[in-house]
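The complex appears here without one of its protein chains, the remainder shown in place.
The block that comes next holds chain A.
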Amino acid sequence: MTEELDHTGQDSDADSEEVVLTPAELIEKLEQAWMNEKFAPELLESKSEIVECVMEQLDHMEENLRRAKKGDLKVSIHRMEMERIRYVLSSYLRCRLMKIEKFFPHILEKEKTSGEGELSSLSPEELVFAKQYMANTETYLKNVALKHMPPNLQVVDLLRSAVPKPDLDSYVFLRVKERQENILVEPETDEQRDYVIDLEEGSQHLIRYKTIAPLVASGAVQLI
């Protein structure tokens, strides 16, 4: 079970890096992505490569199990490990879907207006799902209510009315992985002033998500 997995980097240009991850490292990356996604108030960057590699990993393990001797103790232990990995992966994907459904107009708007180089927060399959969810809901509301309303009231901008935005001011717990200096903390009330803090490696903090959102994306901090 210690074969290394080949994992090609995200961009598809000619000089893309090849990062070789051991299965253990891959699962650790999955768990980190899972925890970040669970605790972040908004939908985070899509980690399709991790998902793909973990699915492959699970297939590998299934293969090995089929070939193994029946009654071998290793079988139970590996099966247990597979269940654990499958739970984390499912939980991660579920968490993302739930956020997509919860904030769909804002997420789709962001997708439309995001530039070429910007990393998408949706995988291609998630984008399809999000668009279908929006179309389904819009059609339903139109047919059941809106089209029976006075003409000047038939268009409801779902973006502004029915669906709330993620609360980026909510507080999150984090652990610092890479030392950060001079993080600007904006005041919450008019009486406070903004101030600057340093984040020491290994330290843990309770802080407003908006302040450290880019650090989650870069991997400098881990939400816990």
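Basically, a contact is a pair of C-beta atoms (placed from the backbone, for glycine too) under 8 Å apart; a residue touches a chain by one contact, two chains touch by 3 or more; residues count from 1.
One rule holds for everything that comes next: contacts and distances are computed from a predicted model.
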### Query
Looking at UniProt, which of "NADH-ubiquinone oxidoreductase chain 4", "Sodium/potassium-transporting ATPase subunit alpha", "Proteasome subunit beta" or "DNA replication complex GINS protein PSF1" names the chain that isn't shown?
"DNA replication complex GINS protein PSF1"
### Task
Among A:Glu28, A:Glu109 or A:Glu125, choose the residue that contacts the chain missing from this document, as touch is defined above.
A:Glu125
## Note on the structure
Listed in rising order, the chain A residues that touch the chain left out are 51-52, 55-56, 58-59, 73, 76-77, 80, 83-84, 86-87, 89-91, 93-94, 97, 101, 125-126, 128-129, 132-133, 136-137, 140-141, 143-145, 148-150, 153, 156, 161-162
